[in-house]
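As structure tokens, the structure follows; a few thoughts come after it.
Removed from the display is one protein chain of the complex; every other protein chain stays in position.
Letters A and B mark the chains in the order given here, with residues in each chain numbered from 1 onward.
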């Protein structure tokens, strides 16, 4: 050991990692045609400047404000309704997917049998599929299936978020102490009552906190989905951008800011209260 | 004089930690500071290490007054003084070799310091100090995987690697078992006497202080109670120093890494 005394065992891995990073970075830059300089070029800057300078003063005609108010309410309603539908699907799916309620695992010290593993796979796969297609793609598809308007947004949020909520709920159920639920299962209780008495009390705080956080994300998502025609603030922003109405974009961005800030505060309050 | 405190006192908010301390220590001296917990041993060492400015009075180190120097000159002075912390502030994810190399950051240019972060240049030097402390096999281990006593030895190794002119040690062996504590103190003293380094260590174990250090200072409630050669310290003086006090070593907090992983 004293022979190779000046050698650092981490040197080679570090070198290889650096080489790998460069090898990946170069085609990445080529593929993405990256060139941040364009933002600083004079005529591009002028074009953006023209658009942005129209931001002030923000539009505030009574008619426009009424439109804005409606769009805001619609955004909030889309997020809330979407989350409710998502919960309806996510809760049963998470119960099916979670290993916390496996009778077999309970009697084998937490290890799963072959069947209990295999039967949970399709549910897990479905959840992963649902959360992996971006919500805005779902929105785009639903806009074509059910027409422009908030319905497409609600369905898109319901589908994506049921996947996200279901997967994370199942993980939360598995992350709490398994002994209370196992004890109940050993004592002959049904799985559902073992869940309510053994798992839920320990998991409730984290569940509420995560759900509220997701609701906050849903508000953001419902604004973004408006861009493909799913109603709400996003659709109005998209329309105004197409018409280069900078003043209207400014008011709507301000409203969006306010909405996100309010959701943030509310979610903090709810988490403090309910968790 | 290598080191001189004149009427130095220190206040932490409402608490008066040190009262009018007068102290002179010559170059190459080896001094132990003993006293009950909360007596002001750590405060005194921090004062000597220029970690804090005295509320009143003056500090003089290596013929310079640190608090009258410019910030740059003070940093250069600090590079000549090492302080061994009781709970070595080492990041859990840092490897021992890097943590020890960090001892010379005061002497190195910034660029050299950063290069050493990417690739440790002086592995043999680090291995040498670690070997003296029986830690050579841990050289490429992360600090977070070490025990309290091992961390303290890494802290000592860093200070030795710094090659300072004044070596200050705040309870350097509190988390080690008696045999290791003996050995580590011996290494520290040997290093100091071979190179003529001034060594000042606070210790809660009186017998270690008396066995290893020629000069012993007892402090209580922020005042120096006695300052004698070790051979002249009597058991009555010790009884007075530790009256109504329990001899328990304070628990050593281990550094932990807290991580937040957002769920997606």
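Just so we're on the same page, contacts are C-beta pairs under 8 Å (C-beta built on N, C-alpha and C of every residue); 3 or more make two chains touch, one makes a residue touch a chain.
The rule we apply is simple: contacts and distances are computed from a predicted model.
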item: Name per UniProt, for the chain absent here [options: "Quinol oxidase subunit 1", "Putative phosphonates transport system permease protein", "Acyl carrier protein" or "Lipid II isoglutaminyl synthase (glutamine-hydrolyzing) subunit MurT"]; value: "Putative phosphonates transport system permease protein"
item: For the chain not depicted, the shown chains it touches; value: A, B
item: Touch criterion as defined above, residue of B:28, B:91, B:125 or B:148 at the omitted chain; value: B:91
item: Touch with the omitted chain, as defined above, among A:6, A:84 or A:118; value: A:84
item: Hidden partner interface residues of subunit B, rising order; value: 49-51, 75-83, 85, 88-94, 98, 102-103, 105-108, 110, 113-114, 117, 162, 164, 255, 257-262, 264
item: Residue numbers in subunit A that touch the chain omitted from display; value: 24-25, 27-36, 38-39, 44-45, 47-48, 51-52, 73-74, 76-78, 80-81, 84, 128-129, 132-134, 136-137, 140-141, 144-146, 150-151, 154, 220, 223-224, 227-228, 234, 237, 241, 249, 253, 256-257, 260, 270, 273-274
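Definition applied: only the chains that are shown with their structure count from here on.
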item: Gap in Å, rounded to a whole number, between the CA centres of subunit B and subunit A; value: 50
item: Touching residues (chain side subunit B, partner subunit A) in the complex; value: 95, 97, 118-120, 123-124, 127, 136-137, 140, 263-264
item: List of subunit A residues in touch with subunit B within their complex; value: 1-2, 5-11, 14, 164, 168, 171, 210
